[in-house]
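Removed from the display is one protein chain of the complex; every other protein chain stays in position.
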Amino acid sequence: MGDMNTIGVSVKRKEDYRFLTGAGNYTDDVTLPHQSYACFVRSPHAHAKIKGIKKDKALRAPGVLAIYTGEDWAAAKVGGLPCGWLITDVHGQPMKEPLHPCLAQGKANHVGDQIAVVIAETYNQARDAAELVEVDYAVLPAVVDVASALKQGAPQIHEAAPGNTCYVWALGDKGATDKAFASAAHVTKLEFINNRLVPNAIEPRAVNASYARHDESYTLYVANQNPHVERLLMTAFVLGLPEQKVRVIAPDVGGGFGSKIYLYAEDVVLTWASKRVNRPIKWTAERSESFVSDAHGRDHATTAELALDKDGKFLALRVHTKAAMGAYLSTFGSCVPTILYATLLAGQYTTPAIYAEVTAVFTNTVPVDAYRGAGRPEATYVVERLVETAAREMKIDPAEIRRRNFIKTFPYQTPVALQYDIGDYEATLAEAMKLADVAGFPARRAEAAKRGKKRGLGYSCYIEACGIAPSAVAGALGARAGLFEAGEIRVHPTGKVTVFTGSHSHGQGHETTFAQVVASRLGIPVDDVDVVHGDTGRVLFGMGTYGSRSLAVGGTAIVKALDKVVNKGKKIAAHLLEASDTDIEFKDGQFKVAGTDKAVPFGSVALTAYVPHNYPHDKLEPGLNEQAFYDPSNFTFPAGSHICEVEIDPDTGITRIVNFTAVDDFGNIVNPMIVEGQVHGGLTQGIGQALTEACVYDKESGQLLTGSYLDYCMPRADDVPSYKVGTKVTACTHNPLGVKGCGEAGAIGAPPALINAITDALGIREIEMPATPERVWRAANKKA
Amino acid sequence: MKISMSVNGKPVSAEVETRTLLVTYIRDNLRLTGTHVGCDTGQCGACTIHMNGQAVKSCNILALQAEGADILTIEGLAKADGTLHPMQEAFREHHGLQCGFCTPGMVMSAVDLVNKHPNPSEETIRAELDGNLCRCTGYHNIVKAVKAASAKM
Partner (left out) sequence: MHAFNYQHPKSVADAAAALSKGGDAKLLAGGQSLVAAMKLRLAAPTDLIDLSGIKELAGIKVEGAGITIGAMTRHAEVARSEEVRAKIPALAGLAGGIGDRMVRNMGTLGGSLAHNDPVADYPAAVLGLNATVNTNKRKIAADDFFKGMFETALQTGEIIVSVSFPVPKRAAYIKFRNPASRYAIVGVLAAETGSGVRVAVTGAASSVFRVAAMEKALAAKWSPDAVAGISVPSAGLNSDMHASAEYRAHLVTVMARRAVEAAK
């Protein structure tokens, strides 16, 4: 038996063979007997009263099985979509929660709002008939940006939310912050928009719902990141179905980035309708539909100020943010610009006083929710743009000003609620500066200038709170769900293992990483371990994957279950070896009597558990199958330093990223190859936000102007460089794996690094994201 | 209308609506679901297959346009015994895929890329992958995989 410990080894992914040979099984690949298809009629208007809907013509179209509208929904007395996080405002009042209907109730509130669903034998028939549904709209004035929505006389979207305000919320000590500003030697102030983004997982959302009359049960295939949460929200809060009668399967899922966390109207409508038409119903979003129905990300308007003493030491930070919620509260929309944002404003620094005030605003746009990073990229952008700008204004080297303010002793209690357990920010910064060859930058800049090009260098030292979270803390902050994770280890009689996890992989490679954890602990080959996820019918429970929590929380649940397996195994081994339980140690796949060479391998113990002929029946049950739930005691705090170097062609405004370096501290690393891949992807999404991606609504009509890949600029291979990545490790102190999470780091760190580099290259203070060629050209040539 | 073509070396034919897209025929009629649809404007490239030896976007072609053609999909790329094509193997080796959704189109496109540019530079690879979107990998490892595969194809 060789060394089965693969922790820290770049094991090639177990899932790849099926993906590479076209054998992946995504929701749209599932076609059920007697399959029917749905097409949604969506509002072409941003804001409109629905005066009437005529469906007779559509009902007579070939193949049509049923058409449902908001009237049918109301008549069935089913609820609206719930928001999973209650925010309490500055006056102690609950946030405003207007009805979020699955099919519009008399009014459409954004382009793409669901008005009706047409179900037919084929998708083409459903789509043809959907064109025949006649909706009589009275168009209302629309408002699509937060500043306009808060103005006096702005169009009102919900009666239940006067002034389009969902809540005004605050965190931090206002008095102490204001006082620090009053005595500051220097104040840096910036105003900016954190641009709205469309997540754009390449697999469009898809749903296939069916009903079985024989046991009155429902099965829902859905492209989703957390099937148990989907089921819980849908059964308990919307449809009132018995939870045990609903099975939610999220099979292979083609990317999520947050957008597939949520309970969407389409999922609920199809489940509800599947019983009514007594047929399986499939809906797969066309990309144009995804643009107007997948929850968007970001969309903040912020004023931020940093107070410093004469040596560049940070005294206080004051932030006012208006955050778009969109037309309705999406599943976790309310907690993104609050709990996941303001709590991160300390960054890596010892800023003693911080005050943040957030106004959440309804607009006639697609709902906004968590998108890769969720609140933390917005916070990092605030802090790192301010820090870099302050350094330039005070003529202090941007790396040096950061070093002067780094937190150096842990645990560290921030003024914005979080307690960082561990980190070494100087180490990641120093390593990044080395990899990026910061020392050689002046020469490179001079050489570029000779070619008529402008070079710039920008830093970003980010922190994030991952591994969400202690349920009790989240609950106290308004979470309406728990945030633990569940895992199960099923050891088969042959010693092979199936792991069931409540985490969900949609690209992260859990089938490999989790198998490495299990195989290493049990001393068996990785190939002997299969990981099952994404099915409420097979997995005991789960809270799912988001917020870079899978290994820190889901992985720990698995480790806890493994501990139980090993403990039971020791007892079985003790019986077989005629020794005492306490004398058995487990190492390298062998149960051994300590201090002797008497041992029994893991496989024999497994077999004994299932063929219990010689077995301590008086003390133990047969079988080797253990479960565990794990609720973390704190967040994890991955952090790192990113350095971006750009070269700008002032003639065209094209920005080329010539060097991007990221050195991150994710704690211990199980599979470096997978971790690096996560960083590359995150960086590219962060670069996308800063350089190419803009979700633009027309201010007058409320139409989405960037409703396809022809106008919404997704980063392509030739937009980004090959990255230089590195890691430094301080192990997380409160989970047994010592891991922190790596999924979002790139998207969090990249935007300010890139914008800091562009502003450095051009010698300007600010540029709006995305820094498109025209914006850069204007800035480079001092045009308005 | 009736259409006939060869898909992964096997003759197939069917009666289809004239408006049937090639990708719909491949996915729904032939149940070869490895070819994916990621957009509706011909940009993402998840539906890339080979038609008569050339990479094309099967979501932007009518099934009727493929009458008589030789079609190769991701399911037909590996050897019959399951041995991966060098491009597939390189994607696995270099972690050129995460969620796997863009992967079949990306691999089919990359094979065509190397057919046309036998020893591509990183710059050529990046430029020539402009018809395929990936949201997961940031392209870094895809570029590495294509480069590695080009040495073995």
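Just so it is clear, A and B label the chains in written order, and each chain counts residues from 1 on its own.
Going forward, contacts are C-beta pairs under 8 Å (C-beta built on N, C-alpha and C of every residue); 3 or more make two chains touch, one makes a residue touch a chain.
As the structure is a prediction and not an experimental result, all values here were calculated from the model.
When the omitted chain is restored, the residue from A:A694, A:V720 or A:L762 that touches it is A:A694. For the options B:V7, B:V56, B:L72 or B:V107, the residue in contact with the chain missing from this view is B:V56.
By the touch criterion stated above, the residues of chain A touching the omitted chain are 124, 128, 131, 288, 651-653, 692, 694, 696, 705-706, 709-714, 719, 772-774, 777-778. Although one chain is not shown, part of chain B still touches it, namely residues 1, 17-19, 21, 40-43, 45, 48, 51, 54-57, 59-62, 64-65, 67, 109, 112-113, 116, 128, 130-132.
In this section, only the chains that are shown with their structure count from here on.
Every residue of chain B that touches chain A in the complex is listed here, in rising order: 17, 19, 27-28, 31-41, 43-44, 46, 73-75, 77-78, 82, 84, 88, 91-93, 95, 97-104, 107, 122, 125-127, 129-130, 132-144. Per the touch definition, chain A reaches chain B in the complex via residues 10, 12-13, 15-26, 28-29, 31, 124, 200-204, 252-255, 257, 284, 286-288, 506-509, 673-674, 676-677, 680-685, 708-710, 714-718, 720, 722-723, 746.
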